[in-house]
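Only one protein chain is missing from this complex, and each of the others stays in its spot.
Chains: A and B, in written order; residue numbering restarts at 1 for each.
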Amino acid sequence: MSSASNHEIHVDNSLSGLILKHTEVPVQKCYQCGKCSAGCPVVSEMDYPPSLILRMLQTGLPEMEEKVLRSYSIWLCLSCEQCISRCPMEIDIPKMMDYLRQVSYKKKMVNPRAKNIVRFHKAFLDSIRTTGRLSEFGLTVDYKLRSLKMMQDLTLVPSMISRGKLGFIPEMIKGTKEMAKIFAKTTGLKSEEEK
Amino acid sequence: MSRIGVFVCHCGENISATVDVAKVAEEASKLPGVVHSVDYKYMCSDPGQTLVKEAIKEHNLTGVVVAACSPRMHEPTFRKACAQAGLNPYLSEMANVREHCSWVHEKSEQTTQKAFDVVRTMVSKASNNAALEPIKVPVTKRALVVGGGVAGIQAALDIANTGHKVILVERSPSIGGLMAQLSETFPTLDCSQCILTPRMVEVAQHPNITLYTHSEVESVDGFIGNFHVKIRKKARSLDEDLCTGCGLCTTKCPQKKIPSEFEQLLGTRPAIYTPFPQAVPNKPVIDRDNCTFYKTGKCKICEIVCPTKAIRFDQEDTILEVEIGAIVLATGFDVKHSDFFPEYGKGKYKDVIDGLQFERLASASGPTQGMIRRPSDGQIPKKIVFIACAGSRDPAKGIEYCSKICCMYTAKHAMLYKHKVHDGEAHVFYMDIRAGGKMYEEFVRRAIVEDHVNYTRGRVSTIYELDGKLIVKGADTLLGAQSVEIEADMVVLATAGVASEGSEDLAQKMHVSYDQHKFFAEAHPKLKPVETNTGGIFLAGACQTTRDIPDSVAMASGAAVKVAALFSSDLLTREPIVARVNRIPGPSHSTCVGCFLCQPVCPYQAIEREDIKDRAGNIIKSLARINEGLCQGCGTCVALCRSKSIDLLGYTDNQMHGEVLSVLEEAFV
Partner (left out) sequence: MKLGIYPGCSLTGSARDYNESVFAIAKACDIQLEQVPDWNCCGATAAHNMNKELSLSLPARILAQAEKAGLTDIVIPCAACYSRLMVTQHELNNDPVLKNRISEIIEMDFKGTTNILNVVQMIDLYVSPVLKEKIVKNFSHKVACYYGCLMVRPYKVLQYDQHEDPQGMDNVIRLLGGTAIDWGYKVECCGAGLTMSKTEIVGMLSGKIVKDAARRGAQAIVVACPMCHSNLDMRRPAINEYIGEKMDIPVIYITQAIGLALGIDEKTLGLQRHFVPVKMAEYIPPVPESKKQKAKEPTNTI
């Protein structure tokens, strides 16, 4: 019986290893109790409930990891934080979901059913990148153009205007240059003026 | 002249894998005072010990150094071997080259050098060692058992049956503990009180057992074989010799609606009460916080109706002082009652209860006469949801351990419910099923297969109330974490088993270690489950960790045997590692100046005053004197004494000095 301890560092390149590295979320801790899935508000619409996503990541199998990145679940997740508030192992599922979304998008593996959700996010970010504040009108127009859902919410427009809730002219902050820089440094996207 | 023998152990590969043991033995043979130096594979084995014994005789050794594991492991082994060979055991030392060397370093020259340094140091000490004789103290052959649950009862009976006297102290008005509150026990479904009460009566009637209920341990002083214990007998407000236990007072008491602790607050009791009908002793107690007389000065109905005039309103607590030789702690455990699952609504919704409350409902002598009824409206529930692991295995809630008994009692509860309500539906949400005892797995299978209890693997996320029903939202992980929603009439939470209230205070009184969950610490998790690190104090039952009845009873018998072993001789041999204040001829009598600064720092109150008198009887000097019966050899007074008048036998200043110089030898070279 050797007493010398093993000091070799184990390098983990699986998706769960990357999750641990970038978010400090230890997927191995999950003991599949299902409490997260039981409390998730959108679980009935998901292809894989949150506890199942964790199990798939635990296996480390490439086909499971691909399924996770291509899943609808990760985009449907509302970040309502209900899961982590109940998880006995305090696994930060919302943080993990954020990371999975970012990887899924970067690798162009977004589930077809989630395309509109991503379009919405992009329209949102485009709006604030230009003016610094969200123009709800601008966001709506941009989203419709990306999603081609022209007719949706059209009936809302007159009622929004009559209630004084829809401003056509976007508000611009003074620090638009700073906003452009922030976006460039983080997402690498250039603003309209810079292009 | 020193004639030291050095024996370097390989410890299999534990030491020899990283330390060159042959080299250490070789170098050691060159040390001044060493006449014999060998290495061997397993020093603690029979042949290994024989090596030591033969060497002592052959080479006329005056000291032995065994370079091996920690003295905590085998110091007694080698000391005994030396004694058998005719060498005073206190001339044997161990050089720790395993825990302090081979186990914490990689294989290298420096590691071997360090091992040799350690050996050299201990050789230096051993050559300064003096022969010591063990101290003999008398043993008081009376045991104290703290806690009157099934473990305490078993321990008390076992010790009493060996012929020794036992004092059993229980803080509630009756013995019986948690087991008396159960309805039926797994896996046999025996009626709990039916199997317990005969034992309880046996305790009350046993000639060797003195029972003090409604009493608590006030303080503990002394040491193994010689404890001085103070017991506080709380005032019952009645003369126990006159009381016949007729119970008339309890029926006439006007204060009837006090929430009963025994019924887990689901039932009521009067202000003068016995906790349950089979209570032992069957003498009531007045709850002074709720009694009309103590609150307002009026009433006294119990005094008026008592046929033997036994009521004593002015009775006060009494303190008993007893001499005890051994203590058994059997204070048991509790289930967590508080609302630490806000998502389940315990405390908010009346029909969300814990396991112990369910036991009271199921119990024939309970608040609902054994019928399962909803606490909110008294209706019989048609659908009950049982939630396992409600608090255990939950680091987020601070309890990471498994409480061990809940899987079994949840299955039992579900079965009892099905037996009483044939058309009822029982649902159990579980994570794993832990049924590792004799007939335990079969019991759980019976619940699922014969009694049709629905087991769903998954946990419950939240419970809320709607129109008098409880909506339970869980998941079925075996079906891919599919949502499961149940409209239940009642929910039973299998809450975590936790240390009994007041455990921390008691442990501190006893100077017994406990862990972060306030369970008492055993001396060794594998090999010494019933002993503590405090000599003379033993553990029985769930106070060490949650366990079921058969394990508690077995452990109690184990503790009883340890007590009997302690009592098997009249004298207890104590290690002579004690402090001693020097004495020299008059007129100084000692370098001690009598400042007594050592007295308050001694944790064992072992320092006394000795008055030196002249022929006429006048006191000429007061000096400190160590009571060798109490001294534990901690060395605090030795370090403190400003005139260096106290020395520790076995670890004298001279011996310690020799060790230190030896360690520094390398530095000087």
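Heads up, the rule we're going with is that contacts are C-beta pairs under 8 Å (C-beta built on N, C-alpha and C of every residue); 3 or more make two chains touch, one makes a residue touch a chain.
Not measured: the values here are computed from a predicted model.
Taking every chain of the complex into account, the chain not shown here touches A, B.
In the complete complex, the residue from B:26, B:190 or B:343 that touches the missing chain is B:343. Where subunit B meets the chain that is not shown, the touching residues are 257, 259, 264-268, 337-338, 342-343, 345, 347-348, 350, 353, 357, 375, 462, 464-466, 471. Residue-level contact of subunit A with the missing chain is found at 41-42, 45, 76, 78-82, 84-85, 94, 98-99, 101-102, 105, 116-117, 119-122, 124-125, 128, 132-136, 140, 143, 147, 152-153, 156, 159-160, 163-167, 171, 173-175, 178-179, 181-183, 185-187.
Here, only the chains that are shown with their structure count from here on.
Against subunit B, the residues of subunit A that register as touching in their complex are 1-4, 31-39, 43-44, 48-52, 82, 86-90.
Residues of subunit B that touch subunit A in their complex: 12-14, 17-18, 102-103, 106-107, 343, 389, 393-397, 431, 457-462, 473-477, 480-484.
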